[in-house]
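Here's the structure, in structure tokens; my notes come after.
One protein chain is absent from this view; the other protein chains keep their places.
When the chains are written out, they are named A, B, C, D and E in that same order, and each has its own residue count from 1.
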Amino acid sequence: MENLKNIPWQEKPENCNTVMWRYSENPIIDRYAIPSSNSIFNSAVVPFEDGYAGVFRCDNKAVQMNIFAGFSKNGIDWDINHEPISFKAGNTEMIDSDYKYDPRVVFIEDRYWITWCNGYHGPTIGIGYTFDFKEFFQCENAFLPFNRNGVLFPKKINGKYAMLSRPSDNGHTAFGDIYISYSPDMKYWGEHRCVMKVAPFEQSAWQCTKIGAGPIPILTNEGWLVFYHGVIATCNGFRYSIGASILDENEPDKVKYRSQPYLMAPAELYELTGDVPNVIFPCAAVHSEKEDKLALYYGAADTVTAMAFGKLSEIIDFVKNNSL
Amino acid sequence: MENLKNIPWQEKPENCNTVMWRYSENPIIDRYAIPSSNSIFNSAVVPFEDGYAGVFRCDNKAVQMNIFAGFSKNGIDWDINHEPISFKAGNTEMIDSDYKYDPRVVFIEDRYWITWCNGYHGPTIGIGYTFDFKEFFQCENAFLPFNRNGVLFPKKINGKYAMLSRPSDNGHTAFGDIYISYSPDMKYWGEHRCVMKVAPFEQSAWQCTKIGAGPIPILTNEGWLVFYHGVIATCNGFRYSIGASILDENEPDKVKYRSQPYLMAPAELYELTGDVPNVIFPCAAVHSEKEDKLALYYGAADTVTAMAFGKLSEIIDFVKNNSL
Amino acid sequence: MENLKNIPWQEKPENCNTVMWRYSENPIIDRYAIPSSNSIFNSAVVPFEDGYAGVFRCDNKAVQMNIFAGFSKNGIDWDINHEPISFKAGNTEMIDSDYKYDPRVVFIEDRYWITWCNGYHGPTIGIGYTFDFKEFFQCENAFLPFNRNGVLFPKKINGKYAMLSRPSDNGHTAFGDIYISYSPDMKYWGEHRCVMKVAPFEQSAWQCTKIGAGPIPILTNEGWLVFYHGVIATCNGFRYSIGASILDENEPDKVKYRSQPYLMAPAELYELTGDVPNVIFPCAAVHSEKEDKLALYYGAADTVTAMAFGKLSEIIDFVKNNSL
Amino acid sequence: MENLKNIPWQEKPENCNTVMWRYSENPIIDRYAIPSSNSIFNSAVVPFEDGYAGVFRCDNKAVQMNIFAGFSKNGIDWDINHEPISFKAGNTEMIDSDYKYDPRVVFIEDRYWITWCNGYHGPTIGIGYTFDFKEFFQCENAFLPFNRNGVLFPKKINGKYAMLSRPSDNGHTAFGDIYISYSPDMKYWGEHRCVMKVAPFEQSAWQCTKIGAGPIPILTNEGWLVFYHGVIATCNGFRYSIGASILDENEPDKVKYRSQPYLMAPAELYELTGDVPNVIFPCAAVHSEKEDKLALYYGAADTVTAMAFGKLSEIIDFVKNNSL
Amino acid sequence: MENLKNIPWQEKPENCNTVMWRYSENPIIDRYAIPSSNSIFNSAVVPFEDGYAGVFRCDNKAVQMNIFAGFSKNGIDWDINHEPISFKAGNTEMIDSDYKYDPRVVFIEDRYWITWCNGYHGPTIGIGYTFDFKEFFQCENAFLPFNRNGVLFPKKINGKYAMLSRPSDNGHTAFGDIYISYSPDMKYWGEHRCVMKVAPFEQSAWQCTKIGAGPIPILTNEGWLVFYHGVIATCNGFRYSIGASILDENEPDKVKYRSQPYLMAPAELYELTGDVPNVIFPCAAVHSEKEDKLALYYGAADTVTAMAFGKLSEIIDFVKNNSL
Partner (left out) sequence: MENLKNIPWQEKPENCNTVMWRYSENPIIDRYAIPSSNSIFNSAVVPFEDGYAGVFRCDNKAVQMNIFAGFSKNGIDWDINHEPISFKAGNTEMIDSDYKYDPRVVFIEDRYWITWCNGYHGPTIGIGYTFDFKEFFQCENAFLPFNRNGVLFPKKINGKYAMLSRPSDNGHTAFGDIYISYSPDMKYWGEHRCVMKVAPFEQSAWQCTKIGAGPIPILTNEGWLVFYHGVIATCNGFRYSIGASILDENEPDKVKYRSQPYLMAPAELYELTGDVPNVIFPCAAVHSEKEDKLALYYGAADTVTAMAFGKLSEIIDFVKNNSL
């Protein structure tokens, strides 16, 4: 488990009775933080050297979706490159990519792996890696279209790479469940299993339309802690909230616990207004087990990037005690 | 007619040229007013003992919909129970209820009747009663699915209970008109008549997609004053506004007047942003005929509860003078 | 139970291995059987005097839907009136009726009751009665819109009239389950209960989209035998087949058995082609318990009227032995 | 080219790195600026006498859409008539008009021509003219339904009147391209040519769903400068942004340049919230070639009217340098 | 009025009680009548020299839609060219044409005019002419997209060419009314008026979804006789039937009579089965006033070409006596 020393953090406000709380200076990254950007959101962060590196979704002012590298000393103040990531061929010839969005990043063994929603005849899961966040390599897509929210586990499971994903269609998909797939080599994928389905409306309506994994799963004493987004279709469109589940350590297609209430839902003005109102969408988290701290990165209203905090032990207890 | 002594009230602001005006301290009930709640809105209030009682829609953080009792001395500051209403069997065995929302409350003869949208194989009209807001009894549903916005008249008409409702389907219904039905016994219902249809787009577009009755009808010298919500489908979803009509006292399926302009439409930030933007939805009103005061309770953005005020006589004149 | 003497009948063909078989001279009523008609289908038949009477859906060449009385000596050759039924006011003032279709007829106590799909601000269940099939009286509609396939039980249950129906919406409804409701007086209706839902696609796809009751339920030793139509949505539209269920005699919202396979599905050219291809839709049956004969009337392709036969005992066995 | 002396203007804020910037006192016209109005937006302005005249879309509180004349000395502070424009018959008998919205105004030769979306069996392009903004004449509709966003060129081209428009359907159209048509006499129209289609999602997603011309084209050294709105369909509805293109002076169906990035997109609270969130919709512009100034009028959130400014030369350079 | 000598004809069968009857040898043109064809239907015929000429919609086996010339001595047996019509530029440069279908042909003054549904950024009305059915000239499209069923009147009205058409959208349009437009020169079109709308479902359901003009209008003593198709949307798709109306001779946007019942509806196997079942679609008629004969050409099931006959006087009487 991670034991970061300089984890971004802010203590819980008084009178706050929820398990997670927002950073008081949200959003941490403004929509116009680089010259070309229309919006910066749904982005991934990992510890890197003595600080942090990240891969950021920056839609430009033509609303072209692409991913950019960035760096930070404290995990809160970021320098994002002004040019998108340029990939070299990785484990295959170069793959077409009409667009790239919603990245996740994870260190496995010797390198940082990046997954994202890759536009190849529709959305599917793109895979790449880097050793240094300067030189990037693009690999085979994991799956056929149509798929989104591909999230790798931070270590091999039973000797194989493992990835969560959400099969879908090619529009504003009105359904979607979380599956797991395995690969011996990051090139060929199989052993697909269903992990979590949407919840019944009567039991947990915030996650009754579609769900998708968020940050890299965190290994805890209880199993894999997986933050995910859940969607309800209101008469005025989709509303994205955040929950968490705990999967079995060795058989991660088995759900041990899953939050019936949401952990966070859109409530602040920067979450309620923007390019797509009422969306909070987590893509990364950093934590220190020793300090019992977790910092969550999430996109707000498909426009800006924000943070929230919580104590790891309290989040786990909440999921166990409020399980669907 | 009611002549409440301690009716909640705030004088019309200067420079206000509309018939109704908002309470300056809106919203009166915050989304997190009880520990479990995600939102508190679309709720019902009646005079009770020396103050007020109410039945409140509180969606919890799993976004489960249920109704809760609450009490207030002045009709503005409320204590809402932390547990939902628990019903005993009323005039039948217990009815299933997957969810309950959008309550209305009315005193008839010897007790307080409550109607709400009851989840029984889809939405239909649930009926219950209480004598004291402590012990509650649930009766037969009024109708087959699918129906919403069941609103009882405050006295029998021609010897029968009378209820307004809005037949619909089982989704985010894109149509809906107001009907009236009668019952000799609050158990068997019949004599269904169409009362009001949506308005033509060209004449009154704010109410061209669907309409539904709001608070309990108020008997005036002109007939039954019925506040209702009207919906227009914009390219960004439904927008809910408030109008009023006047029905014949003895033949309430006859519409005497009906407001072509709305009385109120979403305009304040707590109405324009929230879980469902651009919704104002009235479920209750209290009034004093003697003081010529009316206080309206409405849900805002499916998130919080707000109030508005108006002079009863001016509202009636407005509906008569601006009739469709 | 009925023990008709002159029940229409034709023996099972050799090599037929199904429980029900078609009349070899189908269709029994041609689409142009009366001068004004475009199609005659989905019609109801009852024993009357020394022969049979019926209420027929005849769409005219303007494709206006209306119901017509008709008479037959043998139940197969019919004289249908050239003018639609003209109703007088029954237990209420006259009800509007934009259209009438899909009638059912049943004798209870002292008269023949007719139900049909009545166009009153959308489809709902119309009710009427006659003593002689010459003079007809129209009563209150049973329910608010939107409803279809209202089918009365042939005797009171626990002292009340009982009706099956299928709540729906106002278009080509893509969903629909069967409910039961009760009335003390054929005017006010309540005690609504869900009886049967559509079947899961994997278990019985022919009835996975919507279902609706057909002929008047038949009381047997096992309970109420209810023929019903089931619908599957193919990529080329709806396909209507016929199944049967057996309901508890005294608590008819309890399903004892329900056919997983269909009893009949569209297969003959007069069922596969016509105004609406691939529809068989039963609205009436006559039977003799003593002779163990049942004759079923059904509409074919929304165009013509056809018959099928079966042994009552074999049908009951089939439903019991192939229950979902 | 226009060389207005008193063009409305505000210098670019420091630290602003975009080509266009908003007026700091936006919105310039409030939703309730005349007594009857629910919203005032998507309106047209022209230089007139020593100041400005305009034609304003004011939806009233019945949400009826109509157009109103208004006057201003400085182009920013407006007096709008309290009654809608009343038309007399122009080049034909009077045309029905169920509603009027989204006007444009242009001076050609001897008079001011007005076009708007006219409700004639659905939306089409209405045409009228005035000499003095007191007396107005209505002409033949330009086209059959269904059409919107009819925008005249400010002078004849090859001896004919020329109009941009966007054929569509009769709902919240999910597609739409810009065409040009010609007329010898403002009565008969022909020579229809396709000018601009929506952009591929991968190249310029903000304009991938539909596009429509905005203000009157401006003749520059490079050709006709045409501001237009572009729409992207998000999972929460349509988002309207603003771009520009440059058409060939003599063959205006030829697009020389077209902005791949937007010039402006919804970002301020008065653009993100209102009757239809996330809409900015330009209908008029005034400019001074000599002073290199352009002032753009646009509706915000279908609720209020706002302004933005830019240097004409910089806008042209931007479109040339960032062409799709 | 036409007084053809060799009009195709077959006497009414005995026992036929309808105004029109089918040719006993239908279909007259098989789907594979030319080597490349998949289907030949919805085609136009005119008297030419001592026989007949026609323009035929032949979809080829790639299901590309195009129009072909053909010739016949008797109007029943046809020789259709194996190559589609090749157009030269007429009153403008050559117009793009992605596809051509559903032609009509009419002689006016000195030449044969052809209209069809022309694929120019979606369907619109193409116009061409020929003097000899050997050399063909293509003119300006009449309208912007989207339009279908453009039908010219056989002579100028008030000095102008006149055309019926049906504005629509770019898919399987679920709505559509008939309009009229005028032109001084077959190039510029205007004075658009609505002629006939769909009928209310309750009054004439066969024509409640969309309608479109069929053959060239026939001038009679009562006015213009216009055959048209009407469509009802069943749960299994669209059903196309045939009716007729009579328009005022000098003001053809005035409907004098319009058939409430259909004249013909799909009933024969070649109409009920084929590429698009349940479609009969008339595009041409020839008649002799003197002999009181009319022969109608119609496409069946979008697959073959068929004929029906009727006495002109009886058809007119039928429309007058059964008017909506």
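Details
By definition in this document, a contact is a pair of C-beta atoms (placed from the backbone, for glycine too) under 8 Å apart; a residue touches a chain by one contact, two chains touch by 3 or more.
Nothing here was measured: the structure is a model prediction, and the numbers come from that model.
The chain not shown here is in contact, across the full complex, with A, C, E. Among C:74, C:158 or C:236, only C:236 touches the chain left out of the display. Annotation for chain E: contacts to the undisplayed chain at residues 31, 35-36, 38, 59-65, 98-99, 119, 172, 236-238, 273-279, 302. The chain not shown here touches chain A at positions 92, 120-122, 124, 140-147, 165, 167, 169-170, 175, 177, 179, 181, 183-184, 187-192, 194, 197. Where chain C meets the missing chain, the touching residues are 17, 201-206, 232-237, 239, 260-262, 265-267, 269, 272-273, 277-278.
Keep in mind that, in the parts below, only the chains that are shown with their structure count from here on.
Counting the residue numbers used at the interface between chain D and chain E, over half appear in both copies, so the two copies meet with largely the same residues. Between the Cα centres of chain C and chain E there is a gap of 41 Å.
As a whole-number value, the distance joining the C-alpha centres of chain B and chain E reads 55 Å.
In chain E, no residue reaches two or more other chains under the touch definition. Interfaces, counted as pairs of touching chains, are A-B, A-D, B-C, B-D, C-E, D-E.
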